[in-house]
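A single protein chain has been removed from this complex, and every other one stays in its place.
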Amino acid sequence: MYKAPELKVCAWLNTEAPVTLAELRGRVVVIEAFQMLCPGCVAHGLPQAKRVAETFRDEDVVVLGLHTVFEHVEVQGGRDALAAFMHEYRIPFPVAIDAPGEQGRLPETMSAYGMRGTPTLLLIDRAGLLRQQYFGAIDDMRLGAEIMSLLQHSTASTADRAAPDDGALDSPAACTEESCAAP
Amino acid sequence: MYKAPELKVCAWLNTEAPVTLAELRGRVVVIEAFQMLCPGCVAHGLPQAKRVAETFRDEDVVVLGLHTVFEHVEVQGGRDALAAFMHEYRIPFPVAIDAPGEQGRLPETMSAYGMRGTPTLLLIDRAGLLRQQYFGAIDDMRLGAEIMSLLQHSTASTADRAAPDDGALDSPAACTEESCAAP
Amino acid sequence: MYKAPELKVCAWLNTEAPVTLAELRGRVVVIEAFQMLCPGCVAHGLPQAKRVAETFRDEDVVVLGLHTVFEHVEVQGGRDALAAFMHEYRIPFPVAIDAPGEQGRLPETMSAYGMRGTPTLLLIDRAGLLRQQYFGAIDDMRLGAEIMSLLQHSTASTADRAAPDDGALDSPAACTEESCAAP
Partner (left out) sequence: MYKAPELKVCAWLNTEAPVTLAELRGRVVVIEAFQMLCPGCVAHGLPQAKRVAETFRDEDVVVLGLHTVFEHVEVQGGRDALAAFMHEYRIPFPVAIDAPGEQGRLPETMSAYGMRGTPTLLLIDRAGLLRQQYFGAIDDMRLGAEIMSLLQHSTASTADRAAPDDGALDSPAACTEESCAAP
């Protein structure tokens, strides 16, 4: 459990003004990191993020998308392609485009969180601490329970510093239909 | 919100000793009321109850089944038929057979809770108060969140008496694939 | 490929008069052998048989159910229990109750076809030959294609005698959620 690094973003969609984690203190934040050409994100991650947005109240839980492109950068890295994707898939929440890494490295937010691939789901508590980081699928019942747990508890003020914990799921060795692993 | 009426049961399966709500004080109790020939129970209600049992720890959340037979009583009312059903469908939690009502009335526990049909899901908090009563389907994310909310809050000692509230779902006019309505 | 043995039946439901395979010559016959407490039958086999009935015309393809009870005989062997099941699950086609075997043996039709368990799907051509016998799941696209193939070809008059062929699927070693194996 440690303080969730601020997002490093090159552009936002579906929002009038950029969003910072700092300004969301006091609310639980759910971030769905995805790529528009990642089958597991399209089939599972993004629909689940939509259900989070529908299940919890805006003043309690903020859902954000994070487009962390680490594959096929030329063709899915653009703002216009993402905007078209979001229109067709009716993504209702703000989506940030992760700042590209230098010299072919992973995007900056992806790198700061040590994400292994997409979809990755981040749970940040009211105090801004990163509480869970899941790579791959997580079931709805457990996710609903975890978010509610954060809603009720997480006003702790101390940010214990520790290594990132990316969740209970094993990392697949390679890219599968369910998720895409970073190199 | 009111005190959950004690179960009136003619037999128990999957448990060595009968279970009472009184002895479960301090834990959250999830009761899945079902009929073995109710398609909505078989396809949705019972699998969801299994997922509750898998998602939460036994010492926190107790899952019980309640066989509330109000249709086809002769053929699905027996203990042996239910035992065979539970074996085939691998139901892992204790199941009570609701005490038959007198003179063709609804079974007694079903009647005491004012259930409209099956599947019905009851959520009882640590203090023994009935907090939710759903007739028909409820989605996993919301249910996970509600159970977690009860886990963290419900040590209130006062049992406000009020009319039963059987949840947000409308009652279908008749028996459908998704649920079976009592007469 | 051999002549499909006539059904040995102790009762029929959903039909005014008993049905014989002999009288169905000229039509393709699809028989879904099931048990009402077999999870794989309820979740997959019977819904697929319904889709066959909806997809093809009555004058071309006849769909029949066959209740082949080899487990929990006391509780799912009765006509009333089956009638209640068929009402709740809205089974639209005629269903035969397989004649019980003597001294605890498998039911007679089940035995005559060498079925390994439920669900089993039989495909009988216009000439009365048994053309396929599947134990377990088969996908819709292949089944649709096989039925159409029989519809167009099977007016052959010769019944080659051969050992029964119960399909491409391996038999599971034991009873699973997907199918129930006979002893």
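Order as written gives the chain letters A, B and C; numbering starts at 1 within each chain.
By definition in this document, a residue touches a chain if its C-beta (ideal position, glycine included) is under 8 Å from a C-beta of that chain, and two chains touch if they have at least 3 such contacts.
Computed from a predicted structure; not experimentally measured.
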item: Left-out chain, listing which of the shown chains it touches; value: A, C
item: Selected residue (touches chain absent from view) among C:F56, C:F70 or C:Y113; value: C:F56
item: Residue among A:C10, A:L24, A:V42 or A:A181 touching the omitted chain; value: A:V42
item: Chain A residues that touch the omitted chain in the full complex; value: 37-39, 42-43, 71-72, 74-76, 78, 80-81, 84-85, 87-90, 175, 177, 180
item: Residues from chain C at the interface with the omitted partner, ascending; value: 51-52, 55-56, 139-149, 152-153
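Just so it is clear, only the chains that are shown with their structure count from here on.
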item: Contact graph of the chains (line, ring, star, complete, other); value: line
item: Centre-of-Cα separation between chain C and chain A, whole angstrom; value: 49
item: Multi-partner residues of chain A (at least 2 other chains); value: none
